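Only a single protein chain was left out; the remaining protein chains are all shown in position.
Right, chain A next:
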């Protein structure tokens, strides 16, 4: 793999903040001109296919980088390459200051959700070959950007914890008996999809309502609550307690069925369907026929 792929902005991108200053934004225009030449040159030397990615850059700690901008990278294409692979290559070969979260690289840890070509996607689960170039890679919308592609997840985690996402049962067997609390196959089937959530916050980021209402629990948290509210092993009054949390003003009723969350969920969880079912449960609980 050729390292001569480096773009000008990455070649003169030392870790020294003072020198970074020279790179942007004043040098931005001049760079545009250079870039074309540089690219032709590098493509001449590397005659494989390259991928053009535009990555959102922002760093509040370096004065010259406080103005958000996009950096262009041309990374060598390999069959099966994902968006995460491309930004990792750009970080390792071109600009070590490029910052993003990633861990398992197989859609399990949920840390690399980005806004790719206008849609929330998992970097590791999105094939480069499926996207139109240049590929625009941005941090998740509606979350504060900490640096480059890293967003502040605290609020999302707060909402997730607000629904008490843990199994509660009054008659938990004594530890000495080591008895399992078995779930019926049918009941497991019912909550199956909801258990797949990897806390990537794509749904929350895509939700127009969550964007305007910080108190709204959001699709992920409601889905998490669905998993437990629909679990047969929990007693009726625990389910009541769960529904009381969900039916509050900023609970299930904020959902306006735009289906944005369902569209972007990388684990294909039918989020809107689950929210709608909880709405019906909440109504049923409050209906009285006297």
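Rule of thumb we're sticking to: a residue touches a chain if its C-beta (ideal position, glycine included) is under 8 Å from a C-beta of that chain, and two chains touch if they have at least 3 such contacts; residues count from 1.
Throughout what follows, contacts and distances are computed from a predicted model.
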Checklist entry - The complex lacks one chain in this depiction; which UniProt name from "MgtE integral membrane region", "GNAT family N-acetyltransferase", "Succinate dehydrogenase, cytochrome b556 subunit" or "Universal stress protein" does that chain carry? => result "Succinate dehydrogenase, cytochrome b556 subunit"
Checklist outcome for this item: From A:64, A:81, A:109 or A:146, the answer for touching the chain not displayed is A:146
Checklist entry - Pick from A:58, A:100 or A:156: which residue touches the chain that isn't shown? => result A:58
Checklist entry - Just one of A:54, A:119 or A:190 touches the chain that is missing; which is it? => result A:119
Next on the checklist: Under the stated touch rule, tell me which residues of chain A contact the chain that is not displayed.
Outcome noted: 58, 60-61, 66, 68, 118-119, 141-142, 144-147, 152, 208, 211, 256-260, 262-263, 270, 272-273, 276-277, 279-280
